[in-house]
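== subunit A ==
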Amino acid sequence: MTTIVKPEVKQAEDTPVKKNKSSVYKTEQLNLWYGSNHALKNIDLDIKENEVTAIIGPSGCGKSTYIKTLNRMIETIPSVKTSGVINYRDKNIFDKEYQVEELRTKVGMVFQKPNPFPKSIYDNIAYGPRIHGIKNKKILDQIVEKSLRGAAIWDEVKDRLGENAYGLSGGQQQRICIARCLAIEPDVILMDEPTSALDPISTLKVEELVQDLKKDYSIIIVTHNMQQAARISDKTAFFLNGEVVEYDETNKIFSNPSDERTEDYISGRFG
Partner candidate 1 sequence: MKYVNHEEVAAKTKTRLTKNTILKGVFAAATSFGLIVLAILLYRIVTQGSEYLSFDFFTSFASRIPENSGIKAAIQGSIYLMLVVAPVSMFLGVGTAIYLEEYAKKNKFTNFIKVNISNLAGVPSVVFGLLGLTIFVRFFDLGISILAAGLTMSLLILPIIIVASQEAIRAVPNELREASFAMGATRWQTILRVVLPASIPGILTGSILALSRAIGETAPLVVIGIPTILMFTPDSIMSTFTALPMQIFDWTKRPQVTFHDVAAAGIIVLMGLLIIMNSIAVFIRNKYQKRY
Partner candidate 2 sequence: ACGGEDEATGSGTASEGSSEELSGQVQGDGSSTVAPVMEAIVEEYAAAQPSVQVSSGVSGTGGGFEKFIAGETAFSNASRPISEEETAGLEEAGIDFTEVELAYDGLSVVVSQENDWVDYLTVEELKEMWVETGEEKTWADIREGWPEEPIEYYSPGTDSGTYDYFNEVILEEEDIVRSATLSEDDNVLVQGVLGSPNAVGYFGYAYYLENQDTLRAVPIDNGDGPVEPNNETIESGEYAPLSRPLFTYVSNDAVAEDPATADFIKFAIGNAGDLSEAVGYVRAPQGVYDEDMATIEELAGE
């Protein structure tokens, strides 16, 4: 297993700080059903700020479902029912009064397939601020630049901000999506397999970016790729059949998992 565990050494540096961090998301006894399909079962997870938390598990185990529940995007599917509590910064997001639009301006999301809007690069980034009432051109310009820099794509696109975002490569599009998400200065960024549609080089870029963003944002990332989880995350949660089997320091999960199923999975015995 040596090859796989290698990248963790780098993360070990961060370990001492972690203990003091406060929670951004506290999930308690979360259950979720698609119609009669019980997709999430008694999930308890405590996610800390300014960390990268990876969620891994075989296909269909509920990773996407869980991450979509965190910003209530799951509600776009009519058959979904939930029970339990998710506290975001100590407020239950399932509360009646909790306005979902407000939650989502605090919690950004990056999707599996890059999904820029069919607009210019500039308009893509400015979309979020604009709908939230920022119309001043100067401020928008600043936001666009800052976000694109934050997503490490400013240099590549600064001369073609007026072009349609669909003219970019997949990797660039994905970083545009990340920039779009940064433009409203979220607190948390959710990422659902953000690199699975990308080539290796673009993947690398996005991974580096995630490492970088960690300073300012709390990041929750779903990935199929165990090497990726090992490379970039601080904590890892292993999902199986809608349950959290194990949640721990990434280091620990990949070198010395406590659950046999975790071991089986990361050693490739299934999935």
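How these were chosen: all candidates are chains of the complex that A comes from, given by their letters.
The definition used in the following text is that contacts are C-beta pairs under 8 Å (C-beta built on N, C-alpha and C of every residue); 3 or more make two chains touch, one makes a residue touch a chain; residues count from 1.
On a predicted model such as this, the values are computed, not experimentally measured, just so you know.
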item	value
Of the listed candidates 1 or 2, the one touching subunit A in this complex	1
Candidate 1 contact footprint on subunit A (complex, rising order)	99, 101-102, 105-106, 129, 131-134, 139, 142-143, 146, 183-185
